[in-house]
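In this view, the complex is presented without one of its protein chains, the others remaining in place.
Now for chain A:
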Amino acid sequence: MHTVLTRGNATVAYSLSVLACLTFSCFLSTVFLDYRTDANINTVRVLVKNVPDYGASREKHDLGFVTFDLETNLTSVFNWNVKQLFLYMTAEYKTPSNTLNQVVLWDKIILRGENPVLDFKKMNTKYYFWDDGNGLRDNRNVSLYLSWNIIPNAGLLPSVQATGKHVFKFPSEYATSSI
């Protein structure tokens, strides 16, 4: 501590150590929180078509068309260790060839400070609901889940699933007219 440089070095080093401790405290204060909350999902219109999947095998695969309502309040999820949420909606269903199919249909980024109360009506999906075969038509048990990844300042990157889900079924006939 005998020159300006050694004192400056010590001050910077100690400040950074304290900053690391504070960041760790912030992580500790949120690591045990329960980030689950409820979501209301509802389907408005459900169609299924049988069209060639040029992105994959060029064979005719089932393509689902879903419009949905989504209502949820994510205010309680945000705290000082949450910078943003990555929301995504997945459809889960079972087909004869696969016991578990998961398709991401829609996603959204919510930054902290933006409106966390969502109330969407008749939303179109953002991504195609392709099945890898013909498992959608007359599928009686398709579940829609809302999940989110939490992007924190420090610590874990939890993946949370909302408690609400919606179960719907696809019609037993392919839609022929253009939607």
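Here, a contact is a pair of C-beta atoms (placed from the backbone, for glycine too) under 8 Å apart; a residue touches a chain by one contact, two chains touch by 3 or more; residues count from 1.
Keep this in mind: contacts and distances are computed from a predicted model.
Q: Select, from "Trafficking protein particle complex subunit", "Signal peptidase complex subunit 1", "Glutamyl-tRNA(Gln) amidotransferase subunit B, mitochondrial" or "Ribonuclease P protein subunit p30-like", the UniProt-recorded name of the complex's unshown chain.
A: Going by UniProt, the chain not displayed is called "Signal peptidase complex subunit 1".
Q: With respect to the chain omitted from the figure, which of A:29, A:76 or A:163 is a touching residue?
A: From the options A:29, A:76 or A:163, the contact with the absent chain belongs to A:29.
Q: Which chain A residues touch the hidden chain?
A: 1-2, 4, 7-8, 10-12, 14-15, 18-19, 21-23, 25-26, 29, 79-81, 153
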